[in-house]
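The complex appears here minus one protein chain, its other protein chains still in place.
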Amino acid sequence: MKFGIVVNEGPYQHQSSDSAYLFCKAAIAKGHQVWRVFFYHDGVNNASKLTEPPQDDRNIVNRWSTLNEEHGVDLVVCVAAALRRGIREENLAKGFRISGLGQLVEAGIQTERTVVFGD
Amino acid sequence: MSEGNNIKKFMFVNRKAPYGTIYALEALEVVLITAAFDQNVSLVFLDDGVYQLKKAQQTKGIETKNFSPAYRALEGYDVEKLYVEKESLEARGLTEADLLVDVIVLGCKELGELMDQQDVVLSF
Partner (left out) sequence: MLHIINKSPLTNSSLDSCLRVAQSGDILLIEDAVYAATFGNAFEGKIREAMGRFKIYVLQPDLEARGFADRIIAGVLPVDYGGFVDLTTTNKNCQSWL
């Protein structure tokens, strides 16, 4: 099955980004396709390459990048939400791209299930 | 609406009050974009989400944009299905007359049935 995922919260502050990632990993392991992850609200902070967690903690941003690299998951950051929060092309981590809200609507249209993670 | 099989039922569920957090405003931004995609769009205001529609919002004192007039503009984008849960209104001492836009008031049971019929339910 084809999935669209929405992440509404930033990394570390809320569990939603972790839950979304673990959901994606499990879906892929079951042979499903995660067609797109759309980052909205503070979720855009998942895309900052300036993120540097302590050595013994998970690297949430890199985990997303790896999902893109290994499974072709389209990682889309909402432009309006991103500009509000200082996320721009120059600090975007690998595998993410900035685009419009239409990409969220398109995910709803093109995929069979849209699952939202937030607060 | 030419591609009939590509029309999906999108429901936006608003359960959060405005201004305290940005969710209500950014939800409205998604609704306006979705309208441009010719989908079957409905909005639900539930729990504290009903406060988004309260008349007489004055935001000058908090130096924040008053986005409530935008709910009245939704009609111009062919977004006409605005549902408010009856129990949520009553629990907050509000009636339809307190709201800044025409809505359809539904009891919790009918609202639940409407949710079941959706393809995509987005909540923020």
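Each chain gets a letter, A and B, in the order it is written, and its residues are counted from 1.
FYI, a residue touches a chain if its C-beta (ideal position, glycine included) is under 8 Å from a C-beta of that chain, and two chains touch if they have at least 3 such contacts.
Keep in mind that this is a model prediction, so the values were computed, not measured.
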Inset, instruction - Could you tell me which of B:55, B:72 or B:109 touches the chain that is not displayed? - result: B:109
Legend entry - Touch residues of subunit A, complete complex, unshown partner: 1, 3, 8, 15-16, 19, 22-23, 25-27, 29-30, 32, 113-119
Inset, instruction - May I ask you to list the residues on subunit B that touch the chain which is not drawn? - result: 13, 15-16, 46-47, 85, 87, 108-109, 111-113, 115-116, 118-121, 123-124
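Just so it is clear, only the chains that are shown with their structure count from here on.
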Inset, instruction - Provide the C-alpha centroid distance between subunit A and subunit B, rounded to the nearest whole angstrom. - result: 25
Inset, instruction - Could you please specify the touching residues of subunit A with respect to subunit B in the complex? - result: 6, 8, 40-41, 80-81, 100-102, 104-106, 108-109, 114, 116, 118
Inset, instruction - Using the touch definition up top, name the residues of subunit B that touch subunit A in the complex. - result: 6, 8, 10, 22-23, 26, 29-30, 33-34, 36-37, 39, 119-124
